[in-house]
Structures are given as C-alpha cells and as structure tokens.
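Only one protein chain is missing; all other protein chains are in place.
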Amino acid sequence: MYQDVILDHYKHPHGRGLRDGQAEVHHVNPTCGDEITLRVRMDGDVVGDISYEGQGCSISQASASVLNELLVGKDVADAQKIQETFLELMQSRGRIEPDEAMEEVLEDAVAFAGVSKYPARVKCALLSWMAWKDATAKALSTAPDPSGTTPEETA
Amino acid sequence: MYQDVILDHYKHPHGRGLRDGQAEVHHVNPTCGDEITLRVRMDGDVVGDISYEGQGCSISQASASVLNELLVGKDVADAQKIQETFLELMQSRGRIEPDEAMEEVLEDAVAFAGVSKYPARVKCALLSWMAWKDATAKALSTAPDPSGTTPEETA
Amino acid sequence: MTLPPPTRRPLPGLLDTEAIRKDFPALDRVVHDGKKLVYLDNAATSQKPRQVLDTLHSYYERSNANVHRGVHVLAEEATALYEGARDKVAAFVNAPSRDEVIFTKNASESLNLVANMLGWADEPYRVDRDTEIVITEMEHHSNIVPWQLLSQRTGATLKWFGLTDDGRLDLSDIEQVITEKTKIVSFVLVSNILGTVNPVEAIVRRAQDVGALVLIDASQAAPHMALDVQALGADFVAFTGHKMVGPTGIGVLWGRQELLEDLPPFLGGGEMIETVSMHSSTYAPAPHKFEAGTPPIAQAIGLGAAVDYLSAIGMDKIAAHEHALTEYALERLREVPSLRIVGPETAVDRGAAISFTLGDIHPHDVGQVLDEQGIAVRVGHHCARPVCLRYGIPATTRASFYLYSTPAEVDALVDGLEQVRNFFG
Partner (left out) sequence: MTLPPPTRRPLPGLLDTEAIRKDFPALDRVVHDGKKLVYLDNAATSQKPRQVLDTLHSYYERSNANVHRGVHVLAEEATALYEGARDKVAAFVNAPSRDEVIFTKNASESLNLVANMLGWADEPYRVDRDTEIVITEMEHHSNIVPWQLLSQRTGATLKWFGLTDDGRLDLSDIEQVITEKTKIVSFVLVSNILGTVNPVEAIVRRAQDVGALVLIDASQAAPHMALDVQALGADFVAFTGHKMVGPTGIGVLWGRQELLEDLPPFLGGGEMIETVSMHSSTYAPAPHKFEAGTPPIAQAIGLGAAVDYLSAIGMDKIAAHEHALTEYALERLREVPSLRIVGPETAVDRGAAISFTLGDIHPHDVGQVLDEQGIAVRVGHHCARPVCLRYGIPATTRASFYLYSTPAEVDALVDGLEQVRNFFG
C-alpha cells in the first residue's frame, strides 16, 4: 500500500499549515485519534486555497497533501467530482483497478487504490477529503468566518 | 420420580385448607408460578398446626401434605431437624441414597429422594418446607397475628 | 406406542424435514435410555444447524480478533465478518440501511435499550411524568418489566391493551389506550404463550395519528416468517438470535436512522465513542453509538450464518410448513379429552406455539411425564404471567414447532398426553 507517491507526499507535504479561509472544520478519526483542522478559501467559484494542520499517519498526511495539490485552483464543481471519484475508489475494497480515465481525474491520488483493500486505513485516506467536503459546503452556504465553530469540535 | 407415596399424598392431601395460626406467609416459585399460603399455629414449643392453601404440581402438593403429616405434633426443635434433613436430601442431586436412619426421620418424605435428581423440581418439593420454616421463625419471633403481612407478598 | 394414526393424510406445504434434520446434530439426541428426542420447545430456543456451528468454529480457529480498531490481518477479517453479519441481518429484515441494525446480547437488551433511550431523550421523545407508555397484557416479561421500571423512574403512566377470551388483543378501546399523551407503544408481533399474531397495522396507524413511537417485539416472528421492517411501519423492531437457529448471546434492535441519530446512548464505553476526554465525550454515529465494549463478535457472525441458512430455505416456505403443522396439531390436540387450548383455537393469524391445559393436571406434571417419553415441551408461565392471571390458570404446557418439526412429532405429543392422563387419571 505504501506507494512511493504516497511516501513522497508524506515526507514533503503540499500546502500544510493554516491560512486564511471562509470556513474551518475539525474532523477526527475515532478509531485512531487522527485529527485534522482544515480551512477553505473560495475565490468565487474556484477553490482558492485548502490549508490544514493535524496529526496522523502517512496515509492521512499524504492524502491531505494530494488533496491540496489536486483541488486548489479547480472550479468547485470539478473539485467535487474529483472528490466523488476518490471516495468511490476508496470505498471499492480493492475492487476498482484505476483505468486511464480515472488516472486522468485523480492524478497522484490513484496511488491510494491499494489502500482501499485495508478497511481500517480507508478512513485515514478519507479524513481530509471528508473535511474538505464539509468545509466547502459551509463556505458556500454561510457568510465567511474563518474561525467559526464546527460541528465536530473536540472537547 | 412419581413414587406411589407421592401420588397418594397428591390425591389425598393431609391438612389442606387455612386454619388459625400465629403467622402466615405466602411463597411463590417464580419459575412456574406455584404458590402457597401457609399458616403455623404453635402450641407452646409444639407444632400445633400447619395449614395451607395454594396451587402447584403433584410434587409441591404432595410435599405440603407430607410436611403436615410429619411435623404437626412434633416439638419445634425436632421439626426443624426434620426440615433440615429434608432440605439436605433434596439438595443432594440424587447423590444421597436414604438409609434406615434417614427413613426413620423422614418417613414418607424419603419418597422425594428421586425428585432431587431433577433440579427444576426440587423447588417444587421445597416450596412448602421453606414456607413453613419462614412462618415458624415469624411465629417464634413476633406477637401472634395470623393475618400479618408477609415479606414476599405478591402484588 | 407412537404409531401414526391410520387416518393421517399428507399435509400440504411441508418442508423436506428429513433433509433439514440432518443439519441439526441435537435432533439426533437420545434421552432417557434410548428414547429419541422430540424437541417441541422451539419457542424457548431453537436448535442450531451445523452451518452455524461451523461458522463459529472457523471464526475462532482462523480470524478471531477484536473488531474495528486493528490494522492487522485478523482484525481486518474479524471486522469484515462482523460488519458483514450486519449486512446480512439488515437484508433479512429489509432494513433501508445497514446502520439501522444494532447488535445486542438478546431481545431483552434490545427492549431495555429503547426504554432507556426514551427515558434519557430530549423532547419530543422524552418519556416523563406527563406522558404515557402503552403495552399489552400478552407481552413477554421482557417487554413489561423495562416499561414498569421506566414508568417508576420517570413518573410516566403505564397502560395496556387487555385480551379477549379467545386470546387476541382487545383493541376496542384503542382510542382511550393510545392518546395524545402516548410516547411509545410497544407490543409483541407473535405471542410466545398464546401463539397469537397481532394486527400491526391498526396499532401503528393509531400510534402515528397521535405521534407516538412504535416498538415491535418480533422475537417469535423473526424465526418463523418473512420480516420486513419497512412494511411493518414501526420505529423499532427487536428480536433475538438463539430462537432463529443462531447462537445464544446475540440480539438485534432495528431502529429508524433519524431516531438513532437523535436518541441518546445507553451503555457507555469503548467502540461507542467518537472522542473521549476526562471532561466530556462525543459519540460515534449509530449503530456503534449503541454498541459499547467488545461486541458479541462470534455470535453476530453466527447469526449471519443463521440468517443465510433460513433465507436459503425461504422464510415463506418455513411459515407455510409451520402453518400446516400448527393446523394439524390443533386438530389432533382437539382429540385429547379435557385438553383446553389457551390462545386462538384455529391456525388463522397464529404462530406455531400452542399452549394448553390438561384437566387439572399441573403443567409441571404434564411436562415431566412427557419428558420421560423423550418429548421436550415447556411448562410454566412462559415469562408471560399476566396471561396466566388473565385466564385464571397457574401455568400452561406449551408445544412449539419449527422448520424441522414433523407431523410424527405432533403424533408423539398426542400419544404422550394420553400417557399423562393415564398416569394422573
């Protein structure tokens, strides 16, 4: 499961750190205690920035890095399609062998195909992606407030 | 387990019915709903009467009849010894083969030896005996009050 | 002695019990010096097929590990098997979502779970002194005592439907029993003592009219008929594994997702949390919110195998088999002098548990003499003492059938009862 691409992103993460944004969420993975705080900045319909901070395993860290690299600069509708494709791949329990079309959409993220065989790790790979989905929904629906409280705040 | 002696007592019970007494108890067997209301009358140190009413299987009915036949007229200390011997026999899980000495103490009640092999029925055989023990303790410890309330009253 | 009566004609709709019985090792038991076991105590618990036992065995021998938290092979396998069992049970009862299936230790825990959820719930679900709880007089103690406790502890009023003389629910006063104050109506789908199948629709409709939740105790239904929680229209359905060819130690509560989201947890502990600090905790989404601690892993997996086994035969076919057998049994029992059926006297809207009294011979004695002939029935109040009180009897003898029961076993019972009458005659 530890493709070089994954290890690369793990060791050299893209876009790490918290920067300005219109919405912030905090997600946790209760099975292992991994956590992520993630902010999105929308520039109109375009994903302006995805900034994040947190602790987690190589899979969850690399996946956040890939998320940033892949979605920032994309039109939000396209970004959401990519997110859905990634979700589908990760939930496939190893049954989807990514084809060229999928590779074109997911780029580096196809490296996570192998992770989908390990149900306990799928949540790690999805942590940042679900946080992004959540944050984006908030950013699109509410007035900008980068430090807003979140539904899943830890105590 | 159905010795003739038991069937005899079942069909022709001794001392059935409620008569005067100094203490009354109501016991139930929760596993089958068998119930007994039992009164004792003490004539000084002698078991003057054991009267009872209730519903139950042949074993519990016969056992109450044997109880009455065996204990009424006895000195209370002797009666308690008989009760203990009966208890011991019934809790033996069929391991006690009554000898002559035991037969002398228990008379007809030795017929219940076979019942002790059937744990579910031991409670039936003991229902009236435990009620008697309880009622006697009350009669000995409190002022006479034949209609007194009881610890295990059903609702 | 147990020759079939000469007039017996083949019954329509019977299963191939000869083949089925080969799957159940316990049915080969011989008791009391060579008497073949006639197991007619299925309403208490069912026997288990080899397929279920093999599943248990291979789980323990190969994949045994704690679930949900591990990254090693065994933990992944155990988790997949455990969660796979949830999928199977969800499909078995046609649940809209697998996340609506909560594993408990038995039906009793499932019923208590709902009672406790409602006791600690916020509005609009909260049961408190201004509200009412409705049950029926034919409930199993496990669907009476939790509500008595809840009513004592919250001040809510406990009400119930009475019974008609022929063993059915008396719904004539339904408008008075279920009112605007009612928060929950909990009733049994098939009575374990009377065999009655209750009219779900009328009760659910009235409950919905007043905004009350509905809990159905399907402990005696899930083993015997196709169960469709969506068609039932209830909010919660409880049942128990050991009565449906599954292991002991496993029960199920199905509940509607939005309720499971809104209602508070019951048992606290590992597995049911999202995050814990000493100061406060948040909870995992359902079903995990309601599954504190290491679940009955092997038992859930065994229940999955049980559900596979029953589904392969077909729940409708099992129901037809039991219906035919019940009809036959009622007919034959009618031949027994002084036998009185306690419960519906025909097979209409009726399950395969038949309670009866035999003159004034006490059920304990009936059961004991039957046992000596190898015939296993249950005697007592069957955890439904209010039914005995209602009909003025101390107890009943109950014969109950399942997919492997045969007409010859009904005949053996009838012959056995003849011996009981001779003995105590």
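Brief remarks on what is shown
Letters are used for the chains, namely A, B and C, taken in the order the chains are written, and counting of residues starts over at 1 for each.
Note that in this section contacts are C-beta pairs under 8 Å (C-beta built on N, C-alpha and C of every residue); 3 or more make two chains touch, one makes a residue touch a chain.
Because the structure is predicted, anything quoted here is derived from the model rather than measured.
Among the chains on display, the ones the left-out chain touches in the entire complex are A, B, C.
When the omitted chain is restored, the residue from C:Ser142, C:Ser186 or C:Thr326 that touches it is C:Ser142. The residue from C:Asn112, C:Thr131 or C:Thr182 that touches the chain not shown here is C:Asn112. Summary of contacts with the chain left out: across A:Val5, A:Leu18, A:Cys57 or A:Ile96, the touching residue is A:Cys57. Contact with the undisplayed chain is limited, among C:Val197, C:Met244, C:Ala298 or C:Val342, to C:Ala298.
Considering C:Lys22, C:His57 or C:Arg334, the position touching the chain not shown turns out to be C:His57 (whole complex). Residues touching the missing chain, restricted to subunit B, are 28, 30-33, 118-121, 152, 154-155 (touch as defined at the top).
Residue positions on subunit C in contact with the hidden chain: 25-26, 29, 31-32, 37, 39, 41, 44-45, 47-48, 53, 56-57, 60-66, 69-75, 105-109, 111-112, 115, 120, 137, 140-146, 148-149, 153, 158, 160, 240, 242, 247-251, 265, 267-273, 275-278, 280-281, 292-299, 364, 367-368, 370-371, 375-380, 382-383, 385-386, 389, in rising order. Panel shows subunit A; residues 1-2, 7, 31-35, 55-59, 61, 118, 121, 124 of it touch the chain omitted from the view.
By our rule, only the chains that are shown with their structure count from here on.
When every pair of chains is scored by its C-beta contact pairs, the maximum goes to B-C.
In terms of their C-alpha centroids, the spacing between subunit A and subunit B amounts to 76 Å.
Separation between the centroids of subunit A and subunit C, computed from CA atoms only, is 45 Å. Our note on geometry: subunit B versus subunit C, Cα centroid distance of 37 Å, whole angstroms.
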